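The other protein chains are all here in position, but one chain of the complex has been omitted.
Right after this comes chain A.
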Amino acid sequence: MAATFFGEVVKAPCRAGTEDQEEEEEGRRETAEDREVRRQLARKREVRLFRRQTKTSLEVSLLEKYPCSKFIIAIGNNAVAFLSSFVMNSGVWEEVGCAKLWNEWCRTTDKTHLSPAEAFCVFYHLKSSPSVLLCQCSCYVAEDQQYQWLEKVFGSCARKNMQVTLLTCRHVTDYKTSESISSLHSPFLKALKTQNFKEPPCCSLLEQPNIVHDLPAAVLSYCQVWKIPAVLYLCFTDVMKLDLITVEAFKPILSSRSLKGLVKNIPQSTDILKKLLTTNEIQSNIYT
């Protein structure tokens, strides 16, 4: 027993063990009901990969069915908007798969026409060059689902002759630096690459002690383990919702080898981006 600052008595756990230990253990033993609930939850949280047009699920991993030499993954709405306006408008892209997953922060939809405001994870390949694969992921993939996502997309064996490019955003308050906040001009780009990625990145590397989180970290770790050349371009921004200036901060990547051949019409891309932003704009009067 312990008394808190406010005088209430709280039962504190005793490491020496008490007489009540056996009773407590009985209470903690799992019942069949607990196991069933756990099973149902695991089933609900499963990551499923399927084709929206045929509604059939993929039996093998995505990269096994569609081997590629270039895999570009955009995670987050600003990265997705960047690829939609600058890469996907120059060429015909065919949808090859869609990931459906559920977690407390997102319920992905499997409608055929997706608005920028919805959560989704869709895979495309370039019709004229099917070895280029693109992923638009605007949903949050929870920690327990990341391994499943990697298995369903990459599979569990090494991929040869493939290069992975990841794009994502993070809030500038997560950026750790010894400089003062006022000297940071966000949005700005930082890169983190695997050992096998030999090209010079399009921006400066992410300094220590900054770390990468969530799905981008999982993909980079996978690529590092399987010796796949991969680079993550991380945009630190102060506006996490869809924003023109944040999306345009990704522009230096257009000169990288993986994206160079895919981008054709930049002025048109800027118009497409503006349209995308106006359709998605939620009228906010907080700031004037």
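Simple rule for what comes next: a contact is a pair of C-beta atoms (placed from the backbone, for glycine too) under 8 Å apart; a residue touches a chain by one contact, two chains touch by 3 or more; residues count from 1.
In the analysis below, contacts and distances are computed from a predicted model.
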item	value
From "CDCA4 protein", "Proteasome subunit alpha type", "28S ribosomal protein S35, mitochondrial isoform X1" or "C2H2-type domain-containing protein", the hidden chain's UniProt protein name	"Proteasome subunit alpha type"
Hidden-chain contact residue, picked from the options A:31, A:56, A:128 or A:182	A:182
Of A:9, A:32 or A:286, the one touching the omitted chain in the full complex	A:286
Option touching the unshown chain, where A:106, A:119, A:217 or A:244 are the choices	A:244
Positions on chain A contacted by the hidden chain, ascending	181-182, 185, 238-239, 244, 274, 278, 281, 283, 285-288
